[in-house]
Every structure is written in structure tokens, then in C-alpha cells.
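For this view, one protein chain was removed and the others were kept in their places.
Chain lettering (A, B and C) follows the sequence in which the chains are written, and residue indices restart at 1 in each chain.
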Amino acid sequence: GQQPAADEGKKKFAIVFKNTGNPYGEKEMAGYKIAIEEMGYEVILKAPAQPTVDGQIAIIEELIAQRVDAIAMVANDVDALNMALAKAMKQGIKVLSLDSAVSAAGRLVHINQADPELIGRVQIQAIKEMINGEGQIAVLSATSQATNQNAWIEWMIEELKEPEYSKMELVKVAYGDDLRDKSVSEMEALLKNYPNLKGVIAPTTVGIAAAGLVIEEKGLKGQVHLTGLGLPSEMASYIESGICEWMYLWNPIDVGYLAGYAAMALVDGSITGAVGETFEAGRLGKKEIIADGNGTQIMLGAPFKFEASNIAEWKTVY
Amino acid sequence: MSDIILELKNITKIFPGTKALDNVSFQLKRGEIHALMGENGAGKSTFIKVITGVHRPEQGEMFLGCSKVTLQGPKDAQKYGIAAIYQHVTCYPDLNVAENIFIGHEIRHKLGRLNWKEMYRISDELLQSLGINFNSRTQMGTLSVAQQQIVEIAKALSMKAKIIIMDEPTAALTKRESEELYRVTEQLRDNEGASIIFISHRFEDMYRLASRVTVFRDSQYIGNWELDKVSKDDLIKAMVGREVSSLYPKAKTDIGESVLELENLTRTGYFSGISFSVRKGEILGLTGLVGAGRTEVCESLFGIHKADSGKIIFAGNEVTIENPRTAMDLGIGYLPEDRQLQGLILDWGIDKNITLPNLDQFSNGVWLNDQKELEIAEDMFKKVLIKAQSVQATASSLSGGNQQKVVVAKLLTTDLKVIILDEPTKGVDVGAKYAIHKIMSDLASRGYAVLMVSSEMPEVLGMCDRIIVMKEGKISDTMDIADATQEKILEAAMVKSVKDRQ
Amino acid sequence: MIKNTNKLSFLLKWEWMLVALLILINIMNASLSPYYLEYNNMMSAIMAFLDRSFMVLPMAIIIIMGDIDISVASTVALSSVMMGVSVQNGVPMTVAILICMATATLCGFINGLIVTKFKELSAAIVTISTMILYRGIAYIILEDQAASGFPLWFSILGWGDIGTIPLILIVFIAFSVIFWLILHKTTAGRQILAIGQNNTASIYSGINVDKMRLFAFTAAGFMAGITALFLTSKMASTRPNIAIGYELEVIAMVVLGGVSTSGGKGKIHSVILAIFVIGLLKYGLGIINIHSQIVTIIIGLLLIFSTLLPSIGQRVMSKLKIIRQMNL
Partner (left out) sequence: MEKLLKKKNNIQLDQFRELGLLLFIIIISIMVQIRNPSFLTGENINDLLKNTAILSILSVGMMLVLVTRGIDLSIAANMAFSGMLASIIVRDFPQIHPVLIMLIGISAGTLSGFINGLLISKGKILPIIATLGMMYVLRGSTFLISKGQWVSAYQFTDGFKKMATGTNWGINNLILIAVAVYALAYYFINHTRTGRRIYATGSNPDSAKISGINTDRMVILVYSIMGMLSGLTGVLWMARFASAQSDSAMGYEMNVIAACVLGGVSMSGGSGKVGGILLGSLLFGILNNTLPLINVSPFWQNAIQGAVILLAVIANVLAKRGMTKRNLNRRDR
């Protein structure tokens, strides 16, 4: 087909999130958009209606057809997108992942919101402080195959091996599948099965909100402690009421923003995704590419701690 | 006050492709039982549905008493006191008998709550007055067709209608039940002052009940007569348009060796200890009261439901009949009782219906051959004298009798030795009845063994060589046609059950 | 002859509606996006929606027979997982493919067996249960793991071409022809239609209804296996949650293809047209970057209006017919 001349020059940057209707994703895409538009390029924001791999593959095909310059993926599966992304890269499209990674073969570089080791360890440290280093704890996760969560839980288990946690016991990892109803009944079952449960870590926003809801409903505030990862807006009421003293999360806008600058750097050739390269990431300053297994990644920074004192200013942001 | 309670003038009703009623007029007098007759497809049922507001005619007027009325739907007709028992039972199989009777005109307490107690009471009363002894809480779907028909009658009675229309109510009934129905119908006329339109293909019904008769032919009005002033032959001529010599054209045949033999066939709860044999060239009648288990025996022979014990011997060998396919491959064909549910695919054309049981005949085992199929179908279409627009007209657009002929035609495409016919002329007009009887007789003379289930006494006596009477799942009598009389058959069919009731 | 007395009624036929719709969609897409009509793009679009379309063919047969199979997507998951686990444990790829197909066929066979042995149960409840069960077994096998490690040649299924035509398209055409012939040209097809129209009458006409139903459900299993092969190849890995929600998409395509869900009516070529209508519409809206939720709404409206129009048209037609007869 004939292409309008104006289109030729204007570079197109796409971001693909897991699914629509997820405020966290909306913020990540918003951050990406800010970065791209700061430099005056065109941005395409996409997400399948359902969080499925084949939905994302179809979108990648559509983006290849439009000859975009870069695709930033928030993947629904580590491996399953590789073939589609390889096809994109073969056509000269720069591919990177952010937040939820694709495996090294399917990307040039990954934007890591925070170090999984750090995220895992910090949550155990938090719960230890809340329950005074003694008692049973449990984890309420998302689906049993969520890559991020599973990586973090592995690091939690690693951290628990340290001698200072000898009086703490991880009794169960439950899966609420990021469904409201299931998360609530899983949480209820935890409390019934382990009447002496002292703390719950929920490294997912639906899970942590459901856990907060159950603790509030059953009047267990102060007896069962709660921490984890969650959106400030979802958790504001539980942090304000003290059910969850504090929790962690990074700023999804920043994750998207950093991905935007990384994508532009890849497209203009100032980086190739190799270890040691550096680039300017707008208001985030200078960033460096570091190793990540057999791939490379860019770290955003440490997770942010949300507590009663700062939640009010963040709950309206994301 | 006028003598005429219902009058229809110049009614025309058109279905896409068919003119079902063409400028038809009709008068019903107060307090009379008026028979409506005509061949299958003459438009009788359509006419009834115009009166009850189910169909709206394209042309014509309707008068109730002296006032002109226009019906917007069945509801209106009910309001004017018109009730109907339709030809094809219109019941709710999932609801119980009382609900079936009262749906549409439920009895309610003051605040709108349903008055179940009253409804059950009245239902039980109605059923009792019809000589039926099942409970009004019985689920409709578990009743036999005939029993359902009786519930339909109870339903019409419950409406306390001034005009009651019965479209072939006796088609599924035996002599005894028909008698009950006559009694009730007369009671309605005499005690309730109702006027009744009665459709039937049976002359006995009409002579027994009606005082006047109207005849339709080919969607048109032919005429009406006082019954005592018209002979049966003239009536037949009016209906068919030509003379029909005899309704039972049974030819004498040489009866050969036995083809199908049953020994002690039993299906627990349905029938037990059934032994008989059907011979080459013979028409064997199987009769009895409704629910005697005749259909069940036939279905076991055809592999629909396997019998629990006993033997089936076919052409000298003991056989197990797994399913209808094995039966047909052996050479046993069955014309089922309920043509709409069991016999036809209503949405399909006549041609495809006819060829369905024997697709292999016009295919090389796998691939269909449309041309050959059409030929076979055309052939059969002519053979059994189906009246329709074309061989491709859908079965649903045919009248009852013509539908039945299609089902008969289906049987004839297969290469058979034994033909089982379950109520083959139920609801079939004189012309078609004659045609079906003729086919039966021909088959017998060509050496087929025919087993006919029928509830119609004259038919059994007129067509069969031997008669078996069943009563409550057992054979109560077997007689040769020479010894058979109506009285003997009735006695064999009923006596014990009468004793039981005392 | 009632048939074809009116030229308009011929145009009102479902397949022509779909053809018109398809042309309309192509014109719209081509005018909205300069990339749409490019051969390569068109082919990759077709590759993207054909994988699940294999299941549409047997589903059409099953729905025509008056049944339904809700478990097909779970069958895909279970057979794909079985294949993945086999490969991971060192089974040669060719054997793993056989395992995949055998598993899928077995799943379908079990459905068919239950449905025919327990006629009191509707196919819906049986396959809802096996939908949960089959995917459940897939979860038991793989838990939270993904199975990968497929050899490189296996990816040809999902991504390869023969000449310039995608392999998947060729396979799909082959299966379409087979199913079309079965339904429209063989005695078995006639029997399938008869069963859908009137099960009881079919039994009385000597059709072995049980055998046909068993066959149809088994075929659905088999075709789910084919889908599993292509889908797994496309992703080069598998998880228990693969193909989630496909059953509704498949059913949507069948009904848009004019197959009556009350049974007895349907045409394979209409169903194939429907696959392309939905697939190309989605793709076209995708490359002009319409939000995927709006695409969802459009598909919903398409489903509703494309069925509403003919139903209104039919009523108008029969009115017209009566008026013409009046004037005769």
C-alpha cells in the first residue's frame, strides 16, 4: 500500500500490556506514553481484552503489520511469546520487556521494576518486624503460574532460611488466582486451618486487598498482620485503618517511563541491549544496563514503602 | 334470540404456498352436535384454528349470536366461551394433569394466589366423570397419548365453554373410551346447553353423535346435511369427489409358514409371557384397550427397548434385536404410533423423509445421489397417493392423513419381510384409509407378514386374518377371523379389568 | 415448487449475508489501513485466528446434532500438556505428537461415551464437568510449570509456509473439505442432520444415533488435538491455562455461521465464512489500533445484528408471499 509521507518520518513506539481494565497497567502505559511524547514520537498502547498469550501474539502480529519501530512487552508468559517476538525482531523491530519479563531470547533488554531478590527479602523482613519474629506466616499469591510472584516467593523462602527467622514458620502458599471471590475464600480457609496464624504476605494487589477485607470483617486487626505488594488506591482504606501497617510497591508510571526511554535509545541506536551501556532516561537520569541471567536488564530502583503517613497522597495517583 | 350461535362467512386463509381455506362458510346451531368432515388436508383443522383465534384469516367474517366479532388471539376466543381440543395434543409434558387442565384460566384466591386445592378437586371430579382413574397430580409426560387426549377433553370441559370444538378426539381412543366420550359430549349438550363441532374420520362417531354434518373438500365448502337425510355413500362421495366401493379391500391370500415367532417375551412392568407367530401372507391384528402394552411389544420386536427375557425367532433362527437397524436389516419394519414425533422430520421435504430409512439404496454406501433419491421419492409419492404441492413440500405443511402416508411410504422403500403397523389409519380420512388398507392387503398377498395394531374394531374385523387381544400386558385371547365378533373381542379386552375394579 | 420462486429470498440466505459481510469488512479494512491488503499481513492474520478454527468444524456437526461440547478448550490444554511433558521427559517429538492426538481423541471419546451411555444427561452438563476435569488434570500434571524444549522443526506447524501459503491454511482447507463432504455429500451427513431435527424419528428410521454421536464427540476431541498441535507450536511452550475461553469463541463462530443451536440445520461453508468474518474483522480493527474492548463490543453487536436482520427479513418475505397469493 501507499503510505502517506508524514507517516514515514514519525517513529512509532508500541507497548503491550497483559490485559485491559487494569489500573496498574493503565499507569504503566501512561508512563510509557509520557516518555515517547516528550520526544515527539507516536505511541501505540495496546492490550488484549483477556490476559492471554494468544491475545498478545495476535497484537504482535498487528504491530508487525503496522511496521512499528519498537515493542515493549508486559508478558503474560515468559516463553510463549518468543516465536512471535523473534519474528518482530527479524523485521527490524526493537523488542524489550518490562515488569513481567519475556525470556532473554525474545527481547533485547528487560526493564525490571525492582530486584526480585530484594522484593522477596524485604517482605519477609517486614512481616518479621510486624509479628516480632515469632509465629506462623502464610503467603496468599495470585495464580499458581504467575512468574513474578513465583520468583518473589522463592526469594522469600530463601530469606527465611536465615537463622534470625528460626521461630517463624511458613505454613502455606495459597493461590487466589487474582479473583476476588477465590482470594477471599482462600484467606478464610487460611485463618481456619491455622488458628495461630500471625502474619500474611500477599504479593499481589487483588490478594492483599482480599486479605485486608477478611481481616477487617473478622475483627482480627492486630492479631493477624498483613503486608505485601498492592496498589495504594486498593489498599488505602486498610493502611489508614492499620490492618496493614505498611506494604511495598514501585511506581508503575516510572516503570513505563523508563521503558519508553529505553525503547527510544534502542531505536536510535544509542544502546543495543549489551551489559555496560548507559543512556539518559529523562527525569529518571542516567541508567545502566546490567546482566540478568543470560540476558540483560535495567533496574528502576528499590520498591517504595507505603504507610499511613504517605498513603493519602498516593491513593489518588494509582 | 337467533337459532344460530356461530356463523362464519367467506373465510379465506392462506399459508405461504397453500390456500388452506377458500371462501368457506359455516353455521352452528344452538345446542347441536355438528360433524365436520372432509379428506385429509381439506382444511378442517385450519378452520377450527380460525374459530379459536389461533390463525387470523385473510378474509371473511365471524358472527357470535348476532354480533360480528374479530378475534385478536386465542385469549379472545376463550373470553367468548369457545374452547377447543386440537388434533395434535397440545399438552405440557412437564406439568401435572391439573396444571394442564387449568393453564390459561387458573382459579385464584382473592389476592391472586393460586387456589391449588380447588383446582385439584375440580380436576379429579372431571377425570372421574370421564371414567378415568389416574390422579390429577400425575405428570402429563408419563401418560399415554390416549390418556393425554382425555386430559385435553377435561380441559375443554373445565372452561365451561358455550361452544366446544373437538378435532378428531377419538382418533387415539378405543371403542370403550369413545363410548365414554360420546356420553360426556351428549351430557354437555343436554345439561350445559353447549354447542359442539365434532371432527372425525370415523362414520360410527358421526352417526352416533351428530345431527348435522358439513363437508369440506380441497379447502372449499361442499355442503351441509341433516344426518338422517343423507346416506353414507353420498357423504363419502361428497368428501372424496368419487365413489369408494369398500373401506376394507381385503384380498384372500394363501397363508404360508411362520416368519416371526415370539416365545414368552417379557419386559418387566410392561408385558409378560407374550407368545405368538406371524405368518407369510397373513395380516395379524393386535388389539386391546389403550395401555394394554401393544406398542411396547412392537417396540421390543423393532429393537427400541430390548425385552428382558424370552425368545424372538425370525425365519427359523433365534435372533437378538439390538436396535432398529438390526431389525430392519433382518427385514422387520415398523410404522410407529406417533407420526409427528417418531415418524417424521417435520422440517424436511417429503422426499428426504421417504428415503431416510434406506439411504444406502441411492448411495454407494457413502456418497449421496440426489437424482436417484428424487426418483425413488417421486415413485413412492405417487404409489401412496400423497396429496401435496410437490414431493419437496415440507412434512409439516401436510395434513395429518398425508403425513401418515409419508410414514407408510418410508416403510416401503426398504426390503422387508415383516411389517408392523401401529395404528396405521389413526386420523386418516376415508380415501387415505382405503389407500392404506389397499397397500396392506397388497403387501400381504405379495407374501409379506403384516402385524397390525389397531384400536378400531371395524378395521380389525375388516382387515385381519387372525386377531390377538391383549389385556394388561398379557395375551388374553387369540381368535380366527371367522370366529371373531365385536363382543368377543371386547370381552377379552375388558372383562378382567372390570372385575378388578369391583 | 415453493423453492426459488422469489429471487430475493435467495439473497436472504445466510451464506450470502456472510459473503456480503466479508466483502464489506474487507473494503472497510482496506480503506482504513494502508497495510491491510498486503499479502504477508493477510497471511499472518489468517495464521492468527485459524488455530482455534479447527474446532469449529466438529463443533458445527455436534451442534447440528442438537448437542454441544463445552470441553474442547480443556481438551486442547490437556493434550498440549501431555505432549509438553512427554517432550520434557525425553520422548521423541513424533511420538509426543501421537500422544497429543491420542489424548485429545480419548477426551472426546470419553465425552461421547458418557453422553451416549447416560442419555438422561444433557451434553451440556457432561461437557461442563469434563471441561473442569480435563483442565484440572492438566494442572495436576504441570502444576505451575511451563513445558518447553520442543525441537525447532516443530515450530514449522505454527509458523511455517509451503511456498508462500501458511501451512496452517493448507491443513485447514483440507479439513474443511473433508467436513464439508461429510456433512453435505454423504449418507452420514444426512443422518447427522436427521438426528438434529428429530432424534426419536431418526432412531425409528434405523439410524444408529449412538454411533453417530460417539463419532461426533470423538471427532471434536481429535480436532482439539490438531488445535493443540498448532497452538503449542506457535508458542513453543505450553501451560495448563493454554486456550482458555476458546469454547465460547468457537461456539460464537458456529452460531454466526448460521447453525441452529436447536439442531438440524447448518452448512459447513457458512461456518467457514463466519470464521473469516470474525477473524478478519478482529484483525482489521487491530491494525487500526481500535481498543480491544471496543472490538469486543463490535463483535457482540455483529453477532446480534447479523442474526436479527435475516429473522426480520424472513418475516417480511412470508408476508409478501401471502399478499401475492391473495392477488392470484
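Keep this in mind: a contact is a pair of C-beta atoms (placed from the backbone, for glycine too) under 8 Å apart; a residue touches a chain by one contact, two chains touch by 3 or more.
Remember, predicted model here, so these are calculated numbers, not experimental data.
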| item | value |
| --- | --- |
| Partner chains on view for the chain not depicted | A, B, C |
| Which of B:58, B:106 or B:263 contacts the chain that the document leaves out | B:106 |
| Selected residue (touches chain absent from view) among C:48, C:72 or C:126 | C:126 |
| Sole contact to the chain not displayed, among B:303, B:400 or B:473 | B:473 |
| Which of A:106, A:120, A:199 or A:212 contacts the chain that the document leaves out | A:212 |
| Sole contact to the chain not displayed, among A:123, A:144 or A:297 | A:144 |
| Residue in contact with the excluded chain [from C:116, C:296 or C:325] | C:296 |
| Residues belonging to chain C that touch the chain removed from view | 70, 114, 118, 120-122, 124-126, 128-137, 139-140, 143-144, 245, 248, 251-252, 255-256, 260-262, 293-297, 299-304, 307-308, 311-312, 315 |
| Residue numbers in chain B that touch the chain omitted from display | 52, 54, 73-75, 77-78, 86, 90-95, 99, 103-104, 106, 108, 112-114, 116, 133-135, 137-139, 142, 268-270, 272, 472-474 |
| Chain A, residues in touch with the chain not shown (by the definition above) | 19-23, 25-26, 49-50, 144, 172, 174-175, 179-182, 184-186, 188-190, 192-193, 195, 206, 209-210, 212-213, 217, 231, 233-238, 240, 315 |
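Definition applied: only the chains that are shown with their structure count from here on.
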| item | value |
| --- | --- |
| Distance-to-centre winner among chains (Cα means, whole assembly as reference) | C |
| Interchain centroid distance [CA atoms averaged], chain A/chain B, Å | 73 |
| Gap in Å, rounded to a whole number, between the CA centres of chain C and chain A | 36 |
| Interchain centroid distance [CA atoms averaged], chain B/chain C, Å | 43 |
| Residue ranges of chain C touching chain B (in the complex, touch as defined) | 1-3, 185-191, 194, 197-198, 200-208, 264-265, 318, 321-322, 325-326 |
| Sites on chain C touched by chain A in the complex | 33-38, 41, 44-45, 47-49, 51, 139, 143-146, 148, 155, 158-159, 231, 234-245, 282-283, 286-287, 289, 291-293, 295-296 |
| Chain C-facing residues of chain A, complex | 1-4, 20-21, 44, 46-50, 52-55, 57-59, 61-62, 64-67, 77-84, 87, 143-145, 150 |
